Every structure is written in structure tokens, then in C-alpha cells.
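Left out: one protein chain. Kept in place: all the others.
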Amino acid sequence: MSIVTVQLGQCGNQIGFEVFDTLFSDSHSSQGLCSKRENEAYQASCKERFFSEEENGVPIARAVLVDMEPKVINQTLSKAAQSGRWKYGQHAYFCQKQGSGNNWAYGYSVHGPRHEESIMNLIQKEVEKCDSLSGFFIIMSMAGGTGSGIGAFVTQNLQDHYAHSLKMNQIIWPYGTGEVIVQNYNSILTLSHLYRSSDALLVHENDAVHKICAKLMNIKQISFSDINQVLAHQLGSVFQPVYSAEGSFHYRRNPLGDLMENLVPHPEFKMLGVRNIPQMSENSLAYSTFTWAGLLKHLRQMLISNAKMEEGIDWQVRPPISGLPPLGKMPLNKELHFNTSIANLAILRGKDVQSADLEGFKDPALYTSWLEPVDAFNVWKTQRAFSKYEKSASLVSNSQFLVKPLDMIVGKAWNMFASKAYLHQYTKFGIEEEDFLDSFTLLEQVVASYYNL
Amino acid sequence: MTQSVVVQIGQCGNQIGCCFWDLALREHAAVNQKGIYDEAISSFFRNVDTRVAGDGGSISKGKISSLKARAVLIDMEEGVVNEILQGPLRDVFDSKQLITDISGSGNNWAMGHKVFGSLYQEQILEKLRKSAEHCDCLQCFFIIHSMGGGTGSGLGTFLLKVLEDEFPEVYRFVTSIYPSSEDDVITSPYNSILAMKELNEHADCVLPIDNQSLFDIISKIDLVVNSGKLDTTVKPKSLVTSSAGALKKQHKKPFDAMNNIVANLLLNLTSSARFEGSLNMDLNEISMNLVPFPQLHYLVSSLTPLYTLADVNIPPRRLDQMFSDAFSKDHQLMRADPKHSLYLACALMVRGNVQISDLRRNIERLKPSLRFVSWNQEGWKTSLCSVPPVGHSHSLLALANNTCVKPTFVELRERFMRLYKKKAHLHHYLQVEGMEESCFTEAVSSLSALIQEYNQLDATKSMPVADIPRLSIAM
Amino acid sequence: MGRRRRLLVNPAAEAGAGALPKAIAALSRSLPAGPSPEIFRRAKFDRPEAAPALWQLLFRFLSPRSIGGASASLGLEAQACLVKSALRSQGYPRQVLAQLPEDGSRGSRELLLALSWLLARGPVLERLLAQAHVQLGDEMPVCECEAVASTGPPAPHMEAEGPVDIRCVQWLMGRLRFRWRCLTASQQEQCALLSKIHLYTRGCHSDQRLGHLSVAETEMLRDPEGGRQLLRRLEHENAGLEAALQWRRGELVFWRWMDTVLGACPPEAPAAAAQPAFLPRIPERGPGQGELVARELRALQEELCEATERRRAAWEARVGGQGRGPQWSSARQALQKAVDQELAALQWAWEQDRGPARPHGPHRLVRREDEAPGGQDLQAAEVIRVLRSKEACLEAVLRQLQGQCRQELARLAGALPGLIWILPPRR
């Protein structure tokens, strides 16, 4: 089954490119550490999912590029074309002359409706190229105006037009500070709208990825391209093919559906995060060996201590002693910084993957009281190695990890809202105080629900 | 890609404009060495086939044939404009872009605003429409004028209203040169205050610049350069203030160097919209991020570095210095001290070989020394443009919406009141048709209201930052 | 084939000796994996060893999708329990059955009676055969009644769970929504593939009516091993069908025999005296459902009453002053007649669905682009039309139920001071 990607805005388009490039290079790499035949099946499965028919042998990404100004799209298209390995569809992009100016309202209420038909037509064309459509990736930042505003608009439209297809928004969570001043407004508007129309929000935090680049990848002067590559790697580690079941040799056909069914069935808990291990620069890799036990031990501690990377994990954090009754509204000072999960999905790739022991993730203490590990934890495996790592593991979690950042954003936006700062920029384009209040209400609820797991 | 039209009004406006076009041409020539007319160039220039008569000769693609500035030049005297038309830039303009008179406004805002305003309204509109027709997505008008004189101040602010009515969706960015206290124009306080009211009401963003600060900056550079200290490290012609071959004339024409700084400001302001970068910033993002309340649209700017070292591979230390300088009192294009006032919002527009990590490091470093309003503690907007200014490896333009503009306004009001109490020179104004005393009182109360808004914000400076109670979820 | 044909009974010999064994043998053979005739004989004498086989057989008769793997794994006790419950809800009269031990230790005669009761009541045998039918064409049911009904027997993991949090219910509900969506996506793909296969094999089928091959047929050509298996299964089915026909011809003698079996049973004690330890429960659509429908109907009646009153008043006001001549009276009669007819048709719409008028059951999919008026063949467009109206109906029902809940909860919210309920925005 195929996934159609919609890349929106500068951020969405830059990341989209890296994602496709990562998927392509990985599936065509010779480092898969598996038989040729298996590698071909892996390749074919990846291709069915993310690339469509070849034109002169060059696969075409199942993607639609949308931006309101042409610079980034031009750059992205030509970068893909120059790679010579894959490219974007010749007419699969839409751009205008003038961006949304960091104004969510402009993207959502002006650009969105104005270009609805063109954008939906492009998506429709891409959908028609799929024998079978599983769903959509919508890659967007939530801080800006185009990605966030049009992204929310497009997601809503996809929900109306393709009700059965799955919609996963890849959300780029802005740095805590310093990108866009109205980012908190734009973020709450984006998140609240997506909560109504999307099935899952896979959140990528710029701050976290930035740290990975600095600490794990050892990059001195970190560029957006570095950040995007890490992010693409994380996405690839989740969505490259895996076997459909233990002992099966068929690749999972609808990973998006399986993932969602396992992680986001509850309407109040739609936010997902990815952690993966190992991640390091090429140089260090040569000197490293890994065992499954070691990787999974780290990954588990990353999960429960809410660490975004394997360095600087707080090993003091322990799951609460199970059996204690949850006491209603007490979670803030719950076990020190213990990150409660609702559900987790582990994805293991590489050598001897059958031998990996995942019992540590089946501890009920890791999870909210109302779900049993049997419902809350799943594993996907394949012995085909991912990227340059002989063994690697990723964990997609629906957990409390985002509560604090979300709470911060809502709080800051609320402060600004209370002083009515910048509101005139939004009301100018039809987003009224009432809409803000709706968004605040919904997100406060989400925060509270996650707190009270 | 969008386009912008520069409207330069009055003597000051035209002189700065002239500098701007000179630098803009140089910049594009340096970046675009193939001589292909591209989108970046198109934002300020039309490509015209001169063999075709009339306006039909626009070329949208291919080789550069003949570039025409997207500009409208207005002056009620002929001197400066004529100079331009005889100078090296004459090919960039054509007569259809000009509006001149011979009488001058006599340093009288009312003449410029009321008399020439109504007299030239149709003509100005026609030229503006024409220039807009040549754009496929007109995004912004840059208005360059001075506040103290008659034409720039009076007709310039008249023009704002015209633009607002005619092109409501196009941004109006105004570069206003404020008179220094020792200004030789005696009526400049009147003109400035009358103009301020119009700026308050009809501009999207105002970049206030005062002559005194520019002069101070130039003097400081001269001092450094001539002291010989930097002789070995300063790259020739690397000064921001240098225009080709003009270096030696600096002492004779200090205005050239000063105008150059303003022109550079405009170039850097638009660079991220024109050129590629990993974090773009379009013009519409400026007002979106920096103007929290409609009236508070005065942005104090600073530009660093003003010269560059010969070695392009600067160590981070130097890079960090660039960020520090941008916040120092000495580098502001207006006499103001942002560091000791309250920030409402701040934009850092970086050009050249600088990465997001450099930007973040410096924000983290500088943040503790800066005060931000309680509801915008992280009021930073940033952009990264990969194309550096000519001759530099990198540069930074900082735009601050800061209460530090207030003293200038207060001082202006004081000077105005000193004159107004004596009713000095008032009759020059009141004899102009449509001009009444109420114009003065309204203008001054408009300014007072603005000052009051800044006062209120300043008052919060000393208050502890407390979170406003949030919506309370009952579960 | 010929070998099978020889087995067909000569009708003339029907009444002769050995007719009963023959009939029972036919019955046994017609049942897929049916019990041996010997079991029937032993059951007559209530021999305990015959009981397990009969429980299993009854279970297959009574569980909707017994062919599936899930039910096969069920223990005998669970099967027996389900059989009791199902028989009870179908109105099986004998209470002795309910008291039988579920371990299969005795009661074979009772079970034989129950089996016969089912056979006598309707075409269970045929239904069972149809369920096991070897699919040659690409068959597609045009309605959903079977799928919905086949929720199937309890799965083994269904042992009582402890109390759960309502969020867990929400979680499961959400999973269900996702499963339906994935199912829809897979179905879409399946349609695309089927359609392609049909297109590519156009003109390859000897049957002009079909024109193209089905998946099973195509596979037979591509995969001889699979084809051989298919053929074997088909032949097996044919044997079963022949046996069923044979049973039909000879079953009279079986019923006569059953009379004697019944006669051999001791009469049941009066119902009150032997109240069983527990009776299998009545399935869900029983009283609860009935009450719901009654409530719906009452609400409808009220609405109708109100609407009628309003219309009547309007009507009276309009015609109040006008005279009513003979012309009016005839027009009125005509109108009355028309309305009566219309309402009768409406009533028929829900009463007739016992009949075959509504498309139902599996059909062989055939791709035919030329819109030839195809006799008794069903057109997709027609099915779509029926489904759409069904969909509209169900949507209305769902909306109405949700509206009812909304009112209920709004009432509740009104009773809680100091709180504001902010509903999700309606889209």
C-alpha cells in the first residue's frame, strides 16, 4: 500500500526531500546485510510505498510539494533532479509568489481556500497513481504560516475527501525560542485544528534533534540540512519495510494503519514521538559494536526518563512500583520525571533480530493503568539492516513526553493572548478571539488528559 | 517571487534612493555573474528591451538587457533628481518614473501635504499604477523620506494615504530620517510631528533613523580607519559605507556615507526575501512578527559589521562580536539604547556563512542581558540568507521593536511644544488651504497617545513576570 | 464421477429394506465431515459415546461461520453451551436438553432429537453445504447480513476480564474505527486487482455469460497444484450435493424412524417441576432492543401527531369558507386511494424483506462494460442504489440515537453548576 506525502512550506519541503533521499538511499544501499533477494523485496516494498512509476528508470516520489513562494520548491525540485537517483513528479508542485508571512490565519483562511482546488487536484492525481492508498504524510512545521496554516487546511480537506485514508502529520515542533515570534499562536492553532482532522501527529522537536546533531553526530556548526537528515533518518527507521509478523517473510503491507491502530485509537491522545538508537557519526561508527540487549536497555531508559538521545540518560528514573492506586490529579510530582506511556511500538532492524528480548517493554508499570501491555506494546522486526547500522532500534511512543513542551506553548500563547498582542494580525484574516479560545480549550484538555494518565 | 517598488521623495529620499540603487546593482552583479535576469533581480528591477518603444519591452526571462529600477522619484525641486539623471545611474531610471516641480515646499509640511498633494495626486497615482503593472506580485512599497523638510515629510506622508487607499494589500515600509536637534530647518519639529500622525495611521512599518546617529557612526569608523590600527586587517573597500571610488571623498561629503548606511539597511532588510537561505524571511513576516499592536510599528535598526576583516574565515569569536555589536548603543541607527529599554520583539536577519547553531548560541548568550515584555519573553524572529553582502562574509541586521524609540519622540514633542506655545511660524502653515490649528493639536495628541503606550509598556518593566491564570480544566 | 453416480439410489428401492440406513448414510455423507451412520443408530439407544459427535454437529449447524478456524478450537463444553443457548433462542421445545451435561457424557438421544428438529424446521443442511461451497467465481455478497451475523462464537481468550477504565473502552472503539478503515482500503485494492484480472482475461472463458476468468480459474491455469486441489474440493462438494439429493429422496423413512425414537423417550416432566439450573440467555436483540424500538416508535408517533395537528389546522383554515361540492368528494376519494396505495407500498418495503426481492447473498462478479440489459443478472448500479438507501437509513438511526444521548447528557450538564461544557465544534 502506498503513502502520499504532502510537503508544505519551507520546512516541510526541505524535510520531505531528505526523507525521500534517505528512504531511497537506504533501500538501494548494499549495506543491508541480507541476501540479494531479500534486499530486492525490501526495495520493492519501499518503492511501492513511497515511489511511483519510473520515468526512464528514475523513480518518482509519491509527493506533492506545496509552498506559497517559489524559492524553496525550486531548490527542492532541482536538488532531487540533480541526485539523478529519484525525482519529484514533473507537475507535482504548487507554489505562489507570496508566502503567508508567518501568519497562520493567512495560510489557513486566505491561501488555503484560494488554492484549495489546485492543491487537492494535485493530491488527487498522486492518489490515482496508487493501486492502493494507505494514507498521507503531511510534513509541516507548526510555527510558520504556510506549513502550519495551509497544512491544517489541507489536512482538513483530506479528512473530508479521503475519510477512509489515514492521515499522519509530521509536525516540526519549533525551537523553544528564536524562530518565529508568533510561533506559539501558530502552534496552538495548528495543533488544535489537527487534533480535529488528523489521525496522528508525529512530532519532531527541533531542540531535541539539534542536540542529537551536536552531541551524537558531533557536528560543530549545525545547519538545517543536518537537522533534517537526522529527522529523515528517524522517519525512515520507522517506515521502511518490516516483516508482517514474527517468522513471516512477507513485508507488512499497511504499516501506517498498523501503527495507528496500535498507538492512537484514543481521540485525546494523538501525539507521537520517535526515539532511535544508535545514532552517531560515520567516524565513531567504525569503532562501535552493539548488542541487542544493550541497545534495548538504553532505549527503554530513554523512554522512561524521557531522554531524546542515548547520551545523558538519567539512569535514576525507575518505573513506579506497580500496584499503587493512581490518585487522580497528582501526576506533576509523580515519580521523578517518569515518563508514562500509553502505548509503544518498537521497530528493530538488523542482524540476529530474532534474538532481541523485549520483555523490558512489557512491564505494566511503564504504561497507564488503563491499558494492558498486551494492548499497549507492539514490535516490528526485520533482519535487514537500516542505513549504516548493523543493528538499530526505534521506538514510536504515545507518552507524556510532549506534555511539558505543549504546556509551555499553551502557556506562552495564553500570556500573549491575555495581552491581546498580535491578535489584530489574525482577525485581519478572519481568525477571531473565539477561535483562539476554542484552540486553548482543546489543548488545555489534551494537556490535562496526558497529565492524568 | 514578489516585487517591491521604492518611492523616494524629497531631497533626502532621493539621495538615499540613489545610493540604494547603486548598491543594489552592485549586489546583484556580484551574485548573478551570468547576467541572467532571475527572480532575485526581478524583485527590484525590470528587464527592459530598450529597442522597443514605450513600456512594452519588459522581458521576463533570459539575458539581462537593460535594467530599470522599480522606483518612483518625487521631488518638488529639480536639483537632486536632475543630478541623478545626469549621473552614472541615469540608465536605471526613465522620465516616466519622475515627478518634479520647480517651486519646492519651503520646508513646509502643509505645502507638501495639502498643496502638492492635491495638485499631484493624479499624476502620482498614475506613476504608481504603472509601476505596479510591471510587477506580477507587488508586495511592498518602500517609502524613503525625511521628516523635517516639506516635500519628503508633507508629500511623503500624503502618499502613504494614497497608497493605502489604492493598494490596501501592499505593505508600506517607511524609512524616515528624523532631524537632529541641531537641525538647520527651524520648522522641522512642526513638520515631524505632523508627519508622525500620518505615519502612525497609515504605515505598516517605520524604520526611524536619525541623522545624528548616522553621523556618529561615520565618525567612529573614520576614527578607527584613520587611526591606522586596523590598517593591516581591514580589507580595502570593505566598509559598508564605501561606494566605489568614493572612499577618498568621505570627508567632503559625509552625507554620502550616511546615505550608504541607510541604503545597506534596505538591502539587508530585503535580502532574505530575494536570495536563497535555509531560513527565509519574507517582507510580510517583518510586520507580522515585530508589530504586536497596530500603532507600535516603529523598528529601531542596527547594522553590523560596518567593516570586515581581510580574513574571510573569521573565528567564532568575531562572529559573536557581530551579534554583541548589534545590541550596543553605538550601532543603532537611531539614538537609542535598546539594551536598557524594553523589547517587544526582535528580529535578527543574518546573511552569509552562518548556521542555525551560531544563531542559537548567540541568542542564548545575549538573552540574559536583554529585557523582553512579559508576554513575549522569547520574542525572537530569525532568518538565514546564504548570500552575504558584497565584500563581506556575513552580516547582521537587527530590528528591534523597543521602547527605546520613546525618548526621541518625547524630545521631538518638546521641541514642537516650545515652538507651538509661541505660535512661531504658525501662519506659514495656516495660510495653506485646508490647514487648521486643529491639525496641530490632533497631531500632537496622536504622538502623545503613542508615547503613552510606550510609557505603559515601560511601566511593566519593573513588575515581576507573572503568568496569567489559564483556563481551568475540570477533567 | 461415474463411481459416484452409481451410488445414487434407485427410487423404486426406496421403500424396501435398508432404506433407513441408506437415508442416514446419505445424510451423513452430505454433511461435511458428518458423523458416521453408526452414531445415529447408537443415539437412538441413547448411548453416551454418540453424544460428543452430535454436540459437534449441532454446533456446526448453529454457529454461523463454523467453518472458520476459530470455532474449531473451541472445547466441547463451550460448544455445548452455545448449542443450548442457540436452540433455546430458536424456540426448541424440550427442556431436557438444557439439563444435559456439557461434557458430552450422555444424552445422545436428546441430541438426535434436537438435530432432527433442526432438520425438520428448515434447510439447514443446504445452508451448511452452501457455506462450505467451493468458490469458483469471484463471489461477493451484495448485502452485509451474513458478515454482521457472523460475530461468531466466543473466542477462547474471552474469559472474564476485570473492571476496566472507560478510556480502555474508548481505546478499543478507536481501534475498531481504524480496522474498518484499513479494511476499506484493502477492499478497494482488492477491487482494483479483481477488476484488472477480469480485464486481462477478457474473452478467455468458455461461458459466454461470464466472458472472463475469475481469480480461482486464473490461478488454476497458473498454478496446477492449486488447480488440482480446487478440483478435488469441487468433486468433494459434488459428492456432498449428490448425497444431499439422495437424502431428500429418502428422508421420509428417516422421519418415520424419528417418530419411533421420539416415542421411546419418556415424556418430559411438567416445566415448572424441572426448572433447569440455568437457562441459556436470550440474545441481545431481545427485550432491551424491543424497548428501544418502542421508544423510537412512540417518539415518532408524537412527532407525527403534532405535525398532523398543525397541518389539519392549516387545512381547516384554508377550506373553511369554501363549499365542498360533489366534485370535491370524488377528488378526495381519489386522493385517499392514492395515499393508501403509497402507504401500502411503504409498509411492504419492510414486510417483504423476508422475500427475495432485495438483492441478497453471494453473487459472481462479472465485469461487463457494455450495458446489455442482463435478464435476471444483478447490476452493480442497482445494488449501489439499495445500499445507499440502507446507508441513509442507518445514518438517520445513528444520528437519532446520538441526538438522544446528547439531550440526556445536556440535561446532566445543566444540573452541574460552576462548570462550562465546551462541545467539540461541529463540522
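A, B and C label the chains in the order they appear, each numbered from 1.
Just so it is clear, a residue touches a chain if its C-beta (ideal position, glycine included) is under 8 Å from a C-beta of that chain, and two chains touch if they have at least 3 such contacts.
Methods note: contacts and distances are computed from a predicted model.
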item	value
Protein name (UniProt record) of the chain left out of view, among "tRNA (adenine(58)-N(1))-methyltransferase", "Tubulin epsilon and delta complex 2", "Mitochondrial import inner membrane translocase subunit" or "GDNF family receptor alpha 2"	"Tubulin epsilon and delta complex 2"
Chains still shown that are in contact with the chain withheld from the display	A, B, C
From C:Ala19, C:Ile39, C:Leu54 or C:Ala78, residue that would touch the chain that is not displayed	C:Ala78
Touching residue (missing chain; options A:Pro70, A:Pro267, A:Pro364 or A:Gly411)	A:Pro267
Positions on subunit A where the hidden chain makes contact	35, 37-38, 40-41, 44-45, 47-48, 52-54, 129, 131, 164, 196, 249-251, 253, 267-268, 441-442, 444-445, 452
Residues of subunit B (touch criterion as defined above) contacting the omitted chain	469-475
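Here is the rule we use: only the chains that are shown with their structure count from here on.
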item	value
Chain nearest the global centroid, as defined over all protein CA atoms shown	A
For subunit A paired with subunit B, centre-to-centre distance based on mean C-alpha positions, whole Å	41
Geometric centre distance via CA averages, subunit C-subunit B, whole Å	79
Multi-chain contact sites of subunit B, meaning residues that touch two or more partners	none
Residues of subunit A whose C-beta touches two or more other chains	441
Subunit B to subunit A touching residues, read off their complex	1-2, 39, 136-137, 139, 276, 278-280, 282-285, 287-294, 345, 355-360, 363, 367, 374-382, 384, 467-468, 470-471, 473, 475
Residue ranges of subunit A touching subunit C (in the complex, touch as defined)	1, 131-134, 164-166, 196, 199, 254, 257-258, 260-261, 264-267, 368-371, 375, 438, 441-442
Of subunit C, residues touching subunit A in the complex	164-165, 167-168, 170-175, 177-179, 181-182, 184-186, 188-189, 192-193, 422, 424-425, 427
